[in-house]
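One protein chain is absent from this view; the other protein chains keep their places.
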Amino acid sequence: MINERNLPIFATLTVFLLLYGFGMYEYKGFRDTLVFTNLLTDNAFLIVTAVGMTFVILSGGIDLSVGSMIAFIGVLMAYLITSLHIHPILAIAISLIVGIAFGAIMGMIISVFEIQPFIVTLAGMFLFRGLAYLINLDAVPINHPFITALSDIYVSVPGRGGLTFIAMAMLVLLVVGILIARRTRFGMNVYAIGGDKQSAALLGVPIKKTTVKIYALSGLYSALAGVIFAIYTSSAYPLAAVGVELDAIAAVVIGGTLLTGGVGYVFGSFLGAMIQGVIQTLITFDGSLNSWWTKLAIGGLLLFFILLQKAIVFWAKKRSPAT
Amino acid sequence: MIDIRPPIKATNMKKHHALQHLLKRLQKQPKTLAPFVSLLLILSVTALITPGFLEIKFVNGHLYGSLIDILHRGTPTALVALGMAVVIGTRGIDLSVGAVIAISGAVTAVLTVNTDWPVWIVIACALGSGLVCGLWNGLLVSIFNIQPIVATLILMVAGRGIAQMITEGQIVTFHSTVLNAIGNEFFLAFPIRVWIVLGMIILTIVVMRKTSLGLFIEAVGANVRASRLVGIEARLLVLSAYMFSGFCAALSGIIIAADIRGADANNAGLWLELDAILAVVLAGASLAGGRIYLGLTIIGVLIIQTLTTAILTSGLPVQYNLVVKATIILAVLLIQSPTTRQWLAKRFQSKRGQNAKKEQNSTSSQNHGRADQ
Amino acid sequence: MTPHSNVKDHSRTTSDHSSALLQIRSLSKSFTGVQALNAVSLQVNKGEIHALLGENGAGKSTLIKVLTGVHPRDEGDIQLDGRAIHARDSGHAQQLGISTVYQEVNLIPSMSVTENLTLQQQEKSFGLINWKKADTRARALLARVGLENLDPSRQLDRYSIAIQQLIAIARALSSEAKLLILDEPTASLDASEIKQLFSLMTQLKNQGMGIIFVTHFLDQVYDITDVITVLRNGECVGTFPTASLSRSDLVSHMVGKSLDDLATSSDHQTTGKPQNTLLTMQHVGKQRFLHPLDLTIHAGEIVGVAGLLGSGRTELCELAYGSTKPDQGHITLHPDSSATPAAEPTSLTQKSLRQAIQSGMGYCPEDRKLDGIVAELSIRENMILALQASKGWWRSIAMSEQKKLVDDMIKRLAIKTPDMDKPVGELSGGNQQKVILARWLITHPKLLILDEPTRGIDIGAHHEIIQIMQELCEQGMGLLVASSELEELVMFAHRVVVMKDHHKVAELRGSDVSEQAILHTIAS
Partner (left out) sequence: MIDRSIRQHLSWFDTLKQHLLTTVLCVALPVCSVSASAENLTIGFSQIGSESGWRTSETESIKAEAERRGYNLKFSDAQQKQENQIKAVRSFIAQGVDGILLAPVVETGWDQVLKEAKRAHIPVVLVDRGVDANPDLYLTKVASDFREEGALAASWLAAKTNGKCNIVELQGTVGSSAAIDRKAGFDAVISNFPNMKIIRSQSGDFTRAGGKEVMESFLKAESNPKKDICALFSHNDDMALGAILAMKEAGIKPSKDILVVSIDGVPDIFKAMMDGESNATIELNPHLGAPAFDAILAYRAGKTVPKWIKANGPLYLPDTAAAEYNKRK
């Protein structure tokens, strides 16, 4: 029997398969592996962001700064590479450290000053976007052979598809995320804090330290998403990734993680982001929706899946009563 | 230990009740002072940077100056924040207010242009659209038990689509003397919209404090199970909180549309929800429900609007706007934080023990509320 | 209750020749001007079960929290095994060898049993947690508390509170503990589980562990402990060998007054004179919740509900009150025929809670923190909540009226608070319970349903609450009281409904109401 703790994730998986099946049934082009590998490439930065966001939401917090962080890291990287002529590997390392540092600072404010994460990260959202403007207002291409080489990596798979570097990087980061969540002491502490903060403290979980680490990790993952986005577009743009925080939160929630914390899986967030991607692909394949119907369709589908998931979990819980 | 109070004279009570209450609260909870202090600080620093910022002239029978602009420009945010405060009191959040603003503006514009209905009916329809949006959010939250942030995210995404559908993607401009007046004209030296919002604030505070709605909302936000067991219809209450928020957003949408005499479905009220939430939190409320402070929320709105107006008048290059705004807001938050207050209290205690105790009391009570979720 | 096992006469012998494990010297702690601990000294020896007793607010919880580093101390000195210790937090305390099981289960409900048991102590291979090893270890720990057959991969909150409490104890044993602190671990355990716990405690004691045991059940103190330390108002009254301290002395030490006051209502009232019918439940039940049953409650009568944990006590209360709607049967509330002879009975089956409250129902739930108090709101607001809710939001009770009502109640129930505007979450458990009681008394209910009204409350408040219940009954109110403490149930109830496996198995009345009879019914 399926453990009841895994139900939401199975609900999400079912929904994803149903949607994908519908696409394959409806459109010929959908049957190629290309569509699937495109999903992996195109949603790579969103998935990476969502993996980091999962930890934050599991701990009962929220991080609104991720979208701005992606833009800021991209612009910073471009500045380091194109203006200061630093080698991309070093530039990426510096950018990641900056991302971790900013995340940790937000975590510190949240834990030491006891300000709600929603508000602290909202300020972070304004601040990082502002910092991006300060570095560079314009969109800049990153023309470095190393970056070009990375974005040219392509492992073909049968059926017209192929894995790009960023798709593979995303899959590695996803696996790392899953391992951190389920197989490290830090990961279990995150679940504990989200489940019951007071009890966790009494069980010996270092709340403040873990909180700082959680936001530092989210900072790292959104910085990684920023790097991936920069490689994805070979450029940097201070207005990039506006509103990605909401997409990431939606991905995490569709993936079955409770916003109240303590319950959920990193893999669910991957599925959540993929579901959003499939919906977009379906809308594009259809191609008949005008701008406002697109918005309505995205909202409506979001609603539909949340209700569907609720129904599946409700139905399954009913069948396995408590001991 | 039992506190035996002298009998209270009813007549005296009534007259000075509001003032006494305020004074008592200030005495007990100095944290209510923090937003005022922050606002004054921002105002004085701006006045130093931009001379003439505090100047108010009397032109053509009305007041004119940056301070009036702050009131004038702050009205839409103030309305939205008012509704947001109530929703946050029920341990909710309403991300859809920006979209509701767009919908209500679209309804106002399209009805004004396409029908010859009296303006009052048009306004009623726009407000009605806000109530319907609120009802939708409320149903999702209270009946279907969807987490508020997700439930309202749906309308946040879809709402602008609805607004664009109504306006067919165009900015619909209109001409209506009444709406123009709401947008920009003055009454008794102040902009009419300031009077409207003032009326709305007073009405809300009176309804919340004179009836028991405020108590019920705070009770439901702080402990929904206990509230249900004493017979409070929590679902209905939560539903009405979202409807109120929708109503406030719709009114705000009418004002925004009237301001530019057109409905801009894409941009009207964009990201206003974030400012509103920020204002509620600057006022000292917790996003985890419970105590809300309506009056202070308006101070929070004024802090945010003062910042915006100050940046615009200061002649700062545009790319600095966000950094300055974010830094100042962070600074205000840090100053207001429980930790800072505790630290200040400790330093204060060594000098004058008595007052500091009270300070700490309020701090620990707040911490307790958080610890209990 | 467990029958008295022989009190150990060797209580001091084990500790006499063993060294001191924990030594606390003149420990002080104050919170914002309130002295919670005042120069408390205490010694726990190896292989000793040490009872820590005192009323709520005596300083037991504070002492434990200072000991485990949750609160920093102001002054004083703590030594474990002869070394001065300063626990930074409870994790650090655990490393030092102090394990604690708190009164309310302090585990993570949304995590699995294994995850709870191994949190912060997971075994790793290649830097990652090895869940296989963790599982084996969890099973071993569970076996120590007699839970060999429990599936540790399931989520903690799928198990009952009693099981959760045992799991918490298992967890406390997982680290190399020298000192085990048990803060009211038996509040939610049934007799056999308590027996199991006690045998475990004895076993640990024989291994040389020191145990601090906090409880409100005096029987248990005499059953298992070697030494008793009594705290009162933050000060140490004294440490006594259990064997040489009589119950009456113990209680007087705790409450600071003689026991005579407490013994008044020990004779059982069997004579409930025939009164008007107040509430009838006809064949009321709900699938997978409570088997249909009949019950009548009269005015001026206390009906007790007995049964083990999970027998359906709480379920019966919830159905009677209406917070859970039955799927069959009828509940009818009868009017006071002496006052309004022509009034029709009210059917409550389909009514909302507000309507039920308006017709005179009141309910103090079992879980005070979760279902009872609104911690952030003030005492005043908490008290008037039910009355205000039944009136509706638009008919606000005037502030002066509110203050009068609340002031009366604070005096009548002797609630200890300097100020009615203090958040209720800052009061002690007993005072919180009184606030909830006051919340209903303000509404002048005809029928009051109390689920475990005395759980987790110190002896003084315990007694006061029972006295209040009896007064209310004499004034003509009907009461339905569920309690796990048979002794007290027998003392005040006119009739006792015995629940077992979600069925009503007996209704004892008159002289049949006795602890033995109830136990017999449950056991059969």
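Going in written order, the chains are labelled A, B and C, and every chain counts its residues from 1.
To be clear about the criterion, contacts are C-beta pairs under 8 Å (C-beta built on N, C-alpha and C of every residue); 3 or more make two chains touch, one makes a residue touch a chain.
Owing to the predicted nature of the structure, the values given are computational and were not obtained by experimental measurement.
> If you put the missing chain back into the full complex, which of the shown chains would it touch?
A, B
> Would you mind spotting which of A:L137, A:V176, A:L258 or A:V313 touches the chain that isn't drawn?
For the chain that is not drawn, the touching residue is A:L137.
> Write down which of B:V119, B:V132, B:I171 or B:L334 is the residue touching the left-out chain.
Looking across B:V119, B:V132, B:I171 or B:L334, the contact with the absent chain belongs to B:I171.
> Check each of B:Q147, B:T211 or B:N266 against the chain that is not shown and name the one that touches it.
Residue touching the chain left out of view: B:N266.
> Spell out, residue by residue, where the missing chain touches chain A.
Chain A touches the missing chain through residues 27, 29-30, 32, 34-35, 38, 41-42, 45-46, 132-133, 137-141, 151, 160, 229, 232-243, 277, 280-281, 283-292, 294-295.
> For chain B, which positions touch the chain that isn't shown here?
So the residues of chain B touching the missing chain come out as 50, 52, 59-60, 65-66, 69, 73, 164, 168-171, 173, 184, 256, 259-262, 264, 266-268, 270, 309, 312-313, 315, 317-319, 321.
Going forward, only the chains that are shown with their structure count from here on.
> Between the chains shown, work out who touches whom and classify the graph as line, ring, star, complete or other.
Graph shape here is complete: every pair of chains touches.
> If I rank A-C and A-B by number of C-beta contact pairs, which comes first?
If we tally the contacting C-beta pairs, A-B comes out ahead.
> On a C-alpha centroid basis, what's the spacing between chain A and chain C, in Å?
45
> Would you pick out the residues of chain B that each touch at least 2 other chains?
Not one residue in chain B touches at least two other chains.
> Check each residue of chain A and list the ones that touch at least two other chains.
In chain A, the residues touching two or more other chains are 198.
> Given the complex with chain A, which residues does chain B contribute to the contact?
Those residues of chain B that touch chain A are 140, 144-147, 149-150, 153-165, 169, 274, 277-278, 281, 286-288, 318-327, 329-330, 333-334, 337-340, 367, 370-371.
> In the complex formed with chain B, which residues of chain C make contact?
31-33, 323, 352-354, 356-357, 363, 365, 369-377, 381, 385-386, 388-391, 393-397, 399-400, 403, 407, 410-411, 414, 416-423, 425-426, 439
> For the complex, give me every residue of chain C touching chain A.
Checking each residue of chain C against chain A gives 70, 89-92, 94, 100, 102, 105-112, 115-116, 119-120, 122, 124, 127-129, 131, 153-155, 158-160, 171, 288.
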